[in-house]
Structures are given as structure tokens and as C-alpha cells.
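Left out: one protein chain. Kept in place: all the others.
Going in written order, the chains are labelled A, B and C, and every chain counts its residues from 1.
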Amino acid sequence: MLDTLIADIAARMATAPDRGQVARYIPELAKVSPAHFGIAVVTADGREHVAGDADLSFSIQSVSKVFALVEALQAHGERVWQRVGREPSGSAFNSIIQLELEQGRPRNPFINAGAIAVTDLIAEGNEPREGIGAILRLVRSLAGDDTINVDGAVAYSEAATGFRNAALANYMRSFGMIAGPVETTLQVYFHQCAIAMSCRQLARAGRFLMHAGRCPTSGKPIVSPERARRIAALMLTCGHYDASGEFAFEVGLPAKSGVGGGILAIAPGRASIAVWSPGLSPQGNSLLGTKALEELSRAMGWNVFNPPPAC
Amino acid sequence: MLDTLIADIAARMATAPDRGQVARYIPELAKVSPAHFGIAVVTADGREHVAGDADLSFSIQSVSKVFALVEALQAHGERVWQRVGREPSGSAFNSIIQLELEQGRPRNPFINAGAIAVTDLIAEGNEPREGIGAILRLVRSLAGDDTINVDGAVAYSEAATGFRNAALANYMRSFGMIAGPVETTLQVYFHQCAIAMSCRQLARAGRFLMHAGRCPTSGKPIVSPERARRIAALMLTCGHYDASGEFAFEVGLPAKSGVGGGILAIAPGRASIAVWSPGLSPQGNSLLGTKALEELSRAMGWNVFNPPPAC
Amino acid sequence: MLDTLIADIAARMATAPDRGQVARYIPELAKVSPAHFGIAVVTADGREHVAGDADLSFSIQSVSKVFALVEALQAHGERVWQRVGREPSGSAFNSIIQLELEQGRPRNPFINAGAIAVTDLIAEGNEPREGIGAILRLVRSLAGDDTINVDGAVAYSEAATGFRNAALANYMRSFGMIAGPVETTLQVYFHQCAIAMSCRQLARAGRFLMHAGRCPTSGKPIVSPERARRIAALMLTCGHYDASGEFAFEVGLPAKSGVGGGILAIAPGRASIAVWSPGLSPQGNSLLGTKALEELSRAMGWNVFNPPPAC
Partner (left out) sequence: MLDTLIADIAARMATAPDRGQVARYIPELAKVSPAHFGIAVVTADGREHVAGDADLSFSIQSVSKVFALVEALQAHGERVWQRVGREPSGSAFNSIIQLELEQGRPRNPFINAGAIAVTDLIAEGNEPREGIGAILRLVRSLAGDDTINVDGAVAYSEAATGFRNAALANYMRSFGMIAGPVETTLQVYFHQCAIAMSCRQLARAGRFLMHAGRCPTSGKPIVSPERARRIAALMLTCGHYDASGEFAFEVGLPAKSGVGGGILAIAPGRASIAVWSPGLSPQGNSLLGTKALEELSRAMGWNVFNPPPAC
């Protein structure tokens, strides 16, 4: 039934006329065709269900903020929260206004400023490639796939045009909210954003969040159950920039989007889901990806605000 | 076990040294002793578990915003969303800045501006007492208790000092975002905030949200299951003003707080919970009420981001 | 020569194609034809030079803020500056954002919030008609003309639609920055804005500011020389809302504009000038009035930043 459902969703999304706007401010991303749509669902039993362009690589962009947060929490524990808050921002993903009003401390790890602050912790005192390596190793291990890599052309494109992120980083540096050399932190940040993955790889990498933090293959905890639900809470309240409330209202699942058009969504105990369609809403989230998740969550009853099934 | 748990929580909260600050800007509320703590839990089976001052009346204040939203949705359907958004605000409960930046449209129905806009729909074209009556009838019916009433002294105190709410209302009126006479809308708003209830009554009034929108006694739908989960989503993302993210992070339950010190929290399918302690955090949420919910949700595993129990 | 100059300016302004937009948010003002242009110049020797619709009455609107400030300074002295600052606002005339960021204290007496705070001092403890009477008496005395009056229809129109000003007043009241009943203060404010004067009357009323604060007919000081130059400084830095810098850059004279299309400008020691043309720039200042003052100040060398003539 799930296979039929996602095949049906993928078929409709493939021909949907209104597909949103592909991100234009990173030249490499602007080249991607808006025609793509892919979906992959890994269910609690470990089965994989895919449809559309589920095995095509795309730039995960801000979806990487989830993995960077996990890496920073593993390495630095609760210290992470000295650098970054846990509140929705009420403003655009790249806004700098709140940073000034709030003394350089970003509101949450899933807006650009917050992710840069988290990345700075990972990059701390090392060469850029070490920080990039740490995040990449985590993602590969979570997905069980060593072929996952950074798309160098995208990383270069981001660095060449990432003035707004450089502004955020320098601004936080002026408040001491990031510690390392701005250039190093930005290099790690731009590279983590440029990680390329398919829906299938991404859905696999999200499995531990469906399983209360535990890796389904090794059985080892990636994060504690408490951290897993806290990360999920952050994804729900802050995962879609200034459309997070709307996503919670319509879909009701913890999820994180990226301007490459990917979204990773988690139905706790049920599924890890990745969708991809490059066209974005005005708030910077995949238009068709969001619609697909809305249909899927409704059809499956996967919504954290639904009562659990009576046993 | 639940009885022991909440008795234990209530005992510890009764003697907690750091109790927050009782709201001072409404003179009548400032008179309430910070020593109070009450808790009431109605579980899915209809049983009631109470501890502490669970049968003492307090001013529900912004918790009433949930009931006003339900009343407006019943009467006006999706038209409500023309007046108010579904996004966290990223600012204080009584902030006016975003209203100017966003052309007078409040971000969500759970900040003051949004609740006033919702109330304006209810008040529309009627005398104040009719709007107040509509909300009061709903609350009484949900709680199954016709003794619930407005505290006139508090309503008067709010009206006499509610300049900031008057500013919000006039400001929205200037954008046509509220339609009725400002005075009427404010009268209804101040009275709904002044509804007095005990924890037990409040937990009863929230039962329909635990049961996917259905009244547990009559079996009739108050709102559709879809609306019930959407209201829950709004409570999770916006229910604690500019500490909503933190509450989701620590407690993980849809909930709405009021500056009277009450919080209504919903564990879908499991429980409707009301806590009350008048001392507030700097963001305006009950300090001990929040702590109590944190302990309760952790002990019971009531957190929407936990995987549901395997059946 | 001055007569020829202003006749020439008036002739060109009468037929200028681009005339700006008549203020629409006050219904009575929206009825005024954009075809009008008037100018009146009283020179230091007391002579009056007029052209165009110089004897037609118009609504002086925010030009009245200068007279309200003078009245408040006469009655309350330096206490005025506890209520209002002396800084340009960097935002629109009716913006409320800065009020929130700066605890309810308006930046200067020439934006709406500041003028309302000043008016509240005048209104203090009295019936509205007494406050209105005080301002009207001052204006009549300065202009030497007892026929000057409030346009009742405009005052009524402002009160009926002045929700944004009501928001500002209530907001300041919530911070204690205005003390009296909001309704009284607003009544006085709406009536002072609705004072109707011709260019000739307005230029006469401004004579004391050209003469270092002294009334040219009675010889008595209206304000001290120090206050006269301070008021002029405020007019230069804050007199044209968020286009004050531009006006200083292009015209170089202390001046105050109103949304009725009038502007009062002072060339210290040389002239008191009033212009009127109802069409406004996007910032709310008379488009042709500003152009006329630019031409006049350039032709006459009346610019406070010019070196004074070598004697």
C-alpha cells in the first residue's frame, strides 16, 4: 500500500504545473532542472520504498544542519546551547536583524546563523578539511554508504557568492559567539551545505531519529533517546525557517528542508522520509516536497499530533 | 502510579524556593499568592487525578485563546486564517513590531494581537455580552460545568490597564485586520481572559483535544480530527509565546500558557493536563507549571516526539 | 525681485504635471484638489510677498506640531524633554517600531508619537476644548488673526479614522509616557491637526522664529533666542519625517511639513515662508511645496549652510 501511495504521489508531482522557483542565489543550484521529484521512505522494519528520482543525487544544503548539530552534540555536549538557542526565529533564514537585537546569539541551529555557530564548534582549532571530514564521516556512517561526498562545484559556488553568510559569521565573531577564524568556519559550513545525497541515502541517514536515536543496523545509540526527541522538537519548531509553523500545521512531522529542494522528515517509530524537488516556496522550502509530505502524512496518519493507535 | 507521581510533583513544587514573579501589570493578578500549585490530569479512560490546589479557581488568561480559536473556527471556519497566521512570532507576547512589518496581520492566534483578531470575528456585529457569552458557553460545555464564570474584578482590572492591548487593537483596525468597534472587541477580549477556572475544570475542558476533537461525554465532534491536530500543532509551535521552542524542546507536548500561571497541555490519546502556579518566567509562562509538566512528561513518556509504543 | 521670483515659481508649479498624491487616509483631506499651489513670504522687514493660492485655507496638519511644541515649552519648560527626544527617527511618521524598542519614548516632537506626547502635556487634567483653545490662542496671536479656526469636518474625519494614532497613544500610555486619558489627548491632537490656515496666515505665524523668538509686532519674546534656534534645529533634523535629511541636503532651511500639503520654512533673520500644494511625496511631504522651497532657497541664497554675507 505504501508503495502504491508513493508511486501515485510521485506520478502526480512529476507533472504538477506549479513547481516553485529553483534557488538562484547559488549559481550551481540555479542550473538544476525543476522537473525532478523523488521520494524515499524507510519504515521501522527497515524496508525501503522509493519512487521518482529517488536515486539521483542533489545538494542537501540546510538538511546538513541536522547532521552538524548531531556531530556538535556528540563532540561538545550541552556546550552547544551556549552558542545557539532553541526558539523559532520569526524571520527569514538569512536574516541578520535578530542577531543584532539579541547580541549575536542565533535563535536556533537550523537558521544559517545558528548552523554557522554550530559549525564553528566543529571546526574549532582545526584545518577546514578536518571539520568537513568529521561531518562527512557521520553522514556516511548514518547512511551506511561511503560513496557520499561533497559536490566541489557547489561548495566553490557557495564560497564565491556566500557574502550574506560571511556577514553573519563576521557579525557573530564580533560578539565572540564564534571563536575560530571566520574563513575556516565558513569553509566547513559551505562544504557541509554542498554534501550531495539521493533521497534514498538521506532517508537512510535519518533512520536513527525514527528509532529514538539508535542506529538500526549496529544497534548503537547515535544520540540518547532524550536528544533524539529534542532534535525532533527543534525540527518541528524550526526546521522550515519562517514557514515552520505552517509545516507543523499542515504536515505535523519533524522535518528539515534545504534550498536544494530536499526535505528529511521523521515519523517517530514509523518512518524516515526524504523527498526532493528543486522548486522552492517564497520561504525557501521545496514546494512539491512539502505537498508530497502533506499527502503522505495524511494518508498514513503519520502526524505527531494524532493519538497513537490503541493497542 | 500517576496519582503518586503527581502527588510527589505537587509536594515538591509546593516548597520550591524559586517560584518566578507573579504578573504585575494587571493589578488584580498581582494580588495572587505565588505559593499556589495545582495539577489535574484527565486520562484517556476519563479518570481524574489531582494534587495540590487543583480545585482552586485562577484566571486562565491566555489559555482562553485556545477556546476563542475553537469558537471562531466553529462559527467562521477557514475564514479565521485570513485574519491570523500560523507561525511562531519570535517576539514577546505583546510586541507590536511584527504587526508593522507585516501589515497588521498577526502571526498566530496565541499571541495577544492574534487572539484579539480572532475575538473580533467572534464579537462581530454584536454587543460585547453576546461575544463573551459565546466563549463562556463553549468553555462550560467542554468542561461540563455551568458554574464557570468570568471574574468581573479581573476583567475590570484588565480593561482599566490594557493600554497595550488597546494599542494592538487600534493598530490592526488601522489596517482593516479587525472590523468591529475596537471597544467591543476589547471588551470581549478582556472578559475572555478573565475567565476563572480550576485545574480540574481546565483539564476537563481540554479533553476533546486529547480525543482527536471529540467530546468524551457526548461523543460529538467539537472540531474535526484534522482541526484537533492543527490546533495541537499551533499549541506546540506558538503556545508559550517566545519560549515555545524551549517548551517543545523540554516537554514536547502541545500546550498553552496564561499569565495567570495556568497551562493546559495535551498528550494526544493519553491525557489532558492542567497545571497552575502563579509565578512566571521572564517570558511570561508559569515557572513551576512548566517544571511540573517537564517532570510529568518525562516520567510518563508523554512526548509527541517519542515513538509510539509497539503494539 | 522676490515678488517676480515667487510669481514665477507659482506659475510653474501651477502647471507642473507631476504633483504627487493627495493624502488618502483622512477622508476629508482626500477631497482636496491637487491643482492648488500657494506661497507666502514674510521678510525680515515685515513685508508680505504672495503668489498663487496664498489666501486659501488648508489643513495645516503636522505643521501644528511646531505650535504645540511652543505651547508646551511655554507652559511646562524643559519638562517637555522628559516626554520626547530630539533625534531623527529614521522611520515613517506613524511608525510604532521605535516606540517598542525605546520603551515608549518618542524620538522627537515632530513625528506623530512625539506630537501626541507633547499634546498630552498641554491637555493634562483639562477638558479637550481647553487644550485645543490654548493651541488655537497661540496660533491666532502669532499670526495676529483671530479668524483662524479648526475645521470641524477634518477633525471629525481624523478622529473617525485615526486608529493608528490611537495605537500610538495607547502604546505610550502603557509605558506611562502619556498621563492623561487617551481619549482627551487624542481629541486635542486631532483638533490641532485640523487647524485651517492660508499660506499668508501661516507665514505670519512663523515670523517669531525668523526673529530669534521675538514677536515682530509686540516686540515681546515668544520663546528665548536659545529656544528659537533649538526649535529651528529640530525642524531641520526632524521636520520632514523620514525625508528630513534630504530636505536639509536640498533646501537647507528649518521647516515643518504637514500631510495637508503645507510647509512652514524659516530663513533665520531673513524670512518666514509658507507653501502649500496638496500632492505628497511617498514620505508624506508636499511634492511641489518642497520643489518651490528648493528653488526659492537657491535663488535667494537662503540656506543656513551658506556663509553669511560679508558685511
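Throughout what follows, a contact is a pair of C-beta atoms (placed from the backbone, for glycine too) under 8 Å apart; a residue touches a chain by one contact, two chains touch by 3 or more.
Computed from a predicted structure; not experimentally measured.
Participant: Counting the whole assembly, list the visible chains that the omitted chain makes contact with.
Facilitator: A, C
Participant: Taking the entire complex into account, which one of C:89, C:157 or C:201 touches the absent chain?
Facilitator: Spelled out, the listed residue whose C-beta touches the missing chain is C:89.
Participant: Just to verify: which one of C:150, C:188 or C:248 makes contact with the chain not shown?
Facilitator: That would be C:248, which touches the missing chain.
Participant: Identify the residues of chain C touching the omitted chain, counting contacts across the whole complex.
Facilitator: Looking at chain C, the ones touching the missing chain are residues 85-91, 98, 107-108, 210-212, 225, 228-230, 232-234, 236-238, 242-246, 248-250, 252, 254, 268-270, 303-311.
Participant: Take the complete complex as the reference. Which residues in chain A touch the chain that isn't displayed?
Facilitator: Residues 95-97, 99-101, 163-164, 166-171, 173-174, 182 of chain A touch the chain absent from view.
Convention: only the chains that are shown with their structure count from here on.
Participant: Select the category (line, ring, star, complete, other) that matches the graph of chains linked by touching.
Facilitator: It is a line, because the chains touch in a row without closing up.
Participant: Would you kindly tell me how far, in whole Å, the mean C-alpha position of chain C lies from that of chain A?
Facilitator: Computed value for the inter-centroid distance: 55 Å.
Participant: Taking the mean of the C-alpha atoms as each chain's centre, how many Å separate chain B from chain C?
Facilitator: Comparing mean C-alpha positions, chain C is 47 Å from chain B.
Participant: Between chain A and chain B, tell me the centre distance in angstrom, where each centre is the average of that chain's C-alpha atoms.
Facilitator: 32
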